[in-house]
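Below you'll find the structure, written out as structure tokens, and then a few comments.
As you look at this complex, bear in mind that one protein chain is not there, while each of the others sits in place.
So, chain A:
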Amino acid sequence: MDTLAAPLTIAFDYTRSLGPVLGRFMAGLRERRVLGARTSDGRVHVPPLEYDPVTHEPVTDLVEVSPTGTVVSWTWNPRPVEGQPLDRPFGWALIRLDGADTPLLHAVDAEDLNTGMRVRIRWSAQRTGHIRDIACFEPGESDISEISEEFEPVEIMTTPIRLHYQHTTSAEEDRYLRALEQGRIIGQRCPACRKVYVPPRVCPADGVAPDEVVEVADRGMVTTFCVVNVPFAGQRLTPPYVVAQVLLDGADIPISHLILGVEAADVRMGMRVAAVWRDRSRWSTTPENIDHFEPTGEPDAPYESYGEHL
């Protein structure tokens, strides 16, 4: 049987501080102008380098090159994916712009792409001083107009990144989740150190797969905890809340969970707590079947009973 799997998307709008060289390059794009960097050997690099690879000195000499160039080499992309410059089949090409000595990699919107083809930049309608101001290349020549004034460098560029994964569980995690779907908490015992891991996993200390399945209680003790008072990016609960290490009876390693039903200030190390399950109709293969833990009212566990789990 396949183990449980689900999609995971990670996305963030990263920023790029551009510095003086790339900042001028991006500002140029906004004005439909392409700047290259001239290095000590006289070569013009597009996109510009910030530091000379030969002398290692900062590059200061930026020169304008043509928005028209020649395809040096290319490959065909029959199935574009999310985030690429074009949403229909296109060519990826190395293009040496007139006046530049190094080729630039970009998309060419042409069905009969070939080496030596003359191509020009197709500018984006909205230009903001961003690498995406170049939409792609297309066959043809550009008109070269007058060189304009020096422009203020762009300081920051936003570059959203989105990653799609398929998250697949291990055999041990799968077994644990399917038990949770039935309202049970299981661990597995390491055959070497005999410790019961909840959730079960390959023993991190011995590096061996666990064998014996052990059902553990849905109650235990708080070993240690944190009162979260601070909001932060990615947070899904509203502070303040208590995240505790809960050592379930029968387990040898604590799990992290929420403690509710008690003032945060009254949570104690050694406090006895029990799982509060969601309504049975909502159970599925998720640790969220346990909504939180609450104090049981039993006497606190003595320090000696959890001191080795801190």
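One rule holds in what follows: contacts are C-beta pairs under 8 Å (C-beta built on N, C-alpha and C of every residue); 3 or more make two chains touch, one makes a residue touch a chain; residues count from 1.
One rule holds for everything that comes next: contacts and distances are computed from a predicted model.
Engineer: There's a gap in the complex where one chain should be. From "ABC transporter permease", "Acetyl-CoA C-acetyltransferase", "D-galactarate dehydratase" or "Flagellar basal-body rod protein FlgG", what does UniProt name that chain?
Structural biologist: Protein name of the absent chain (UniProt record): "Acetyl-CoA C-acetyltransferase".
Engineer: Have a look at A:P7, A:G42, A:G116 or A:P299 and name the one touching the chain we're not showing.
Structural biologist: A:P7
Engineer: Tell me which of A:D2, A:E82, A:E263 or A:E308 is the one touching the absent chain.
Structural biologist: A:E308
Engineer: With respect to the chain omitted from the figure, which of A:E31, A:E64, A:D98 or A:E155 is a touching residue?
Structural biologist: Among A:E31, A:E64, A:D98 or A:E155, only A:E155 touches the chain that is not shown.
Engineer: Who touches the missing chain here, A:V119, A:L258, A:M271 or A:A301?
Structural biologist: A:L258
Engineer: Can you list where chain A touches the absent chain?
Structural biologist: Residues 4, 6-8, 10, 12, 14-22, 49-56, 58, 155-156, 159, 161, 167, 169, 173, 177, 190, 193, 195-197, 203-205, 223-230, 232-237, 243-245, 252-253, 256-258, 264, 269, 285-288, 290, 303, 307-310 of chain A touch the chain absent from view.
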